[in-house]
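Right after this comes chain A.
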Amino acid sequence: MEAKKIGCYICTGCGIAEALNVAALEKIASKEQKLPVARTHGFLCGAEGLQMIRDDIANEGVNALLIAACSHRVKTDEFERFGTPLLDRVDLRDKALWVQDISAGKEAKEDLQMMAADYLRMGSVKLKKMNAPDPFQDEGFSRDVLVVGGGIAGLTAAKEVAATGYRAIVVEKSPALGGMVARMHKVSPTLPPYRVLEENPIQGLIAAVQGESRIKVYTNATIQSTKGAPGLFDVEIKNGDTVSTERVGSIILTTGYNLYDASKLDARLGYGVSPDVVTSLEFEEMAKAGQLVRKSDGKPAKRVLFSLCAGQRDANHLEYCSGACCTYSLKQALYVLEQQQDGAAFMLFQEMRTPGQMEEFYRRVQEEGGVIIKGDVEQVGKGASGGLSVQITDKLLRGKETLEVDLLVLATGMISTVDTQDPNKPSPVGQVAEETAKSVLNLEYRQGRSMPELKWGFPDSHFICFPYETRRTGIYAAGPARRPMGIAETVTDATGAALKAIQVVEAVAKGAAVHPRSGDLSYPSFRREGCTQCKRCTEECPFGAINEDDKGNPLFNPTRCRRCGTCMGACPQKIISFANYSVDMIGSMIKEVEVPPADDEKPRILIFACVNDAIPALDMVGQKRGALSPYVRIIPLRCMGSMNLVWIADAMSSGFDGIMLMGCRHGDDYQCHNVRGSALAEIRLSKVSETLNRLQLESSRVKMVEINIMDADQLPTIINEFAEQIGSMDLNPYKEF
Partner candidate 1 sequence: MKEYTFFPGCSSEKNASAANMEHSVQALCKILGIQLNEIDDWNCCSASIGYAGGGQLPRLAMSARNFALAQQQRGMTDLVATCAACWLAMRETAERIEHEPQVRADINIALKEADLSYEGGIKTRHLVEVLIEDFGWDALKAKVKKPLTGLKAAGYVGCQTNRPFGIAGESFENPLYLDKMIEATGATAVPYAKKVACCGGALMFTEVEKSCALVRDLLQCAVDNGAEVIVTPCPVCQLNVEVYQDKINQLFGTNFNMPVIYYSQLFVLAWGGSWEDAALHQQVVSAEALRRFA
Partner candidate 2 sequence: MAYDLSFAQDVYKNSEMGHWIKMCKQCGVCAGSCPLGPHWEYSPRQLFQLVRGGKKEEVLKSSSMWMCTSCYNCIVRCPRGLPITHIVHGLARYASVKGYADPDQVTNRFATKIFWGNIVSTGRVGEALLTMRLYFVDGLASGIKRGLEMKDSALGMLMTKRLNPIPIRGKIKGYAGFTAMIAKAQELEAKREAGA
């Protein structure tokens, strides 16, 4: 690899020249940091300035760029497209000039100059410590997609994968494809005018899948084990006594749902007591068979009561709403009204939930005579002429009423079939969680065989902005396995999951990361001889990327890695690093800050800020010209999870007086893009007082705050109050050393 030659380019526009001694900065770059090329330009992002840089790349052999100008918020097309991965932007403008009021006088101006000089030094050393990532490659990469589950979600996913030119392998545990939908009669409207029941699409879909040469189907099959990582998954598929192994690039989990067990419902609903109380799925099968009859005596079922929310939204059963059952029950009401002479359908609802265009379907069912009643079933008894006598609380007529009906249909809710583990209960050290082979995928992952759950047994990780993301890279859940949903939405969801599954195999082929650091080519490596087998990295990785060998050494799976650096932060031995991000790099940046002697009475405060939320928020402070203490120095981190405690010690021993960590919100409503990063940083920090005590320093010198991207207005107060608090303490005695 050719030797690194750093060019430093200091922009003097946007008021930088007026506020700063640029010549002194240039001198730091060339003389102190000994960068081979150091230049200034009055309008660096203009055509001439950019040409100057390009000329140096072409003529001077410059291959690493230190751009000292503005923040990453602006001019990315200009400054970040030179084709070299060795690049750092020193933000003299937004995070220095714009947050300092130099009209206050000479001292303020000097403080700003010191700040700019420090940032330039930090950038220089960062670039010196930075290497170009060498993308992870493996000859065995597969682009095939495994689809687990052969219901409508799985079949759709497989069909879409194949239609995009990729191969899919479908594994279905039962003998036939089709899943739950195959047991259904018709489906709710998906097309305008949203009034007409549609034919069940499942048989057509099965035929399409079976006729597609790019799709291989295993029925009667389960997954015995899933080893490996995206691009390199080796999946053992068990069919009777036969076990086949398939190498796939990614996995879509479409195992669908189980219905909540109606026999667990309150006895007052009468399930199991009378055969005329049935679940909505049982009713569906009756309609499909053309047998809308009372099970008790075979007489036609003319009056049917549908009880929506049979266990859903109930702390004793399912706490959530199943999303689709209102529409589903309306569909079934229409079976009664369309198929039965003198049919009558009653919908006992809590909240009628027919979102979007389904409101029109609700109207249609009322038009056909479906009767809505807000209320609850109180008691189910035998009817006078067979069938049922159902006592209800009628909230609209405000009283108890008794309905004589032929059938009571309970719209039971959906439970995900993906075995999940609660992420808040990490497995005990040295043990693999969920030893039972019950899991769908039987992942051979250090952190357990199952998918980490978000809530209520659903396996995604971030269900607003990035709903497909799970905590197992390259494994996407779709359909009701991911979240309760109806058929139309399941088809959409499976199509989206197919895209994600294709996207990950394409990223893996390039050696690149997927969300949230899409395209990042770096990945962690470790120095085996330094490892003490403490297992913190393998336990803490939010994505389960690291396995262990027999001796407890970490086994990195680069294609599972999301490049957050949590392993690097966790490692007490400082032996995990990325080509362009390491403990040493940040530690060196800390040491590069020039700490004034104690009698200057100018404290230094280090801020570690997460690049996802805190850094943009700090950029906003600049944009709004907020005033920050001149004593702070900011270092961006990929994620708070990558924060290694040694930096605290480094900073303290370098003479910093206070340290602030700015991470994302954690807890139930976490905003950490790497799920656990900021939470882990907080846990680590709780141990920092030991370090400080050893140094005989107050633990209040280190503070962690949760910063939201919109906190620009609060940040000056947060930072300046901390700076004042630090200022009121004795300065760090280690300054003298």
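For the reader, a short list of remarks on this structure follows.
What we mean here is this: contacts are C-beta pairs under 8 Å (C-beta built on N, C-alpha and C of every residue); 3 or more make two chains touch, one makes a residue touch a chain; residues count from 1.
The candidates were selected such that all candidates are chains of the complex that A comes from, given by their letters.
Just so it is clear, the model here is predicted, and its values are computed rather than measured.
Only one entry among 1 or 2 touches chain A in this complex, and that entry is 2.
Chain contact summary for the complex, chain A toward candidate 2: residues 344, 346, 352, 362-363, 366-367, 369, 371-374, 394, 396-397, 401-404.
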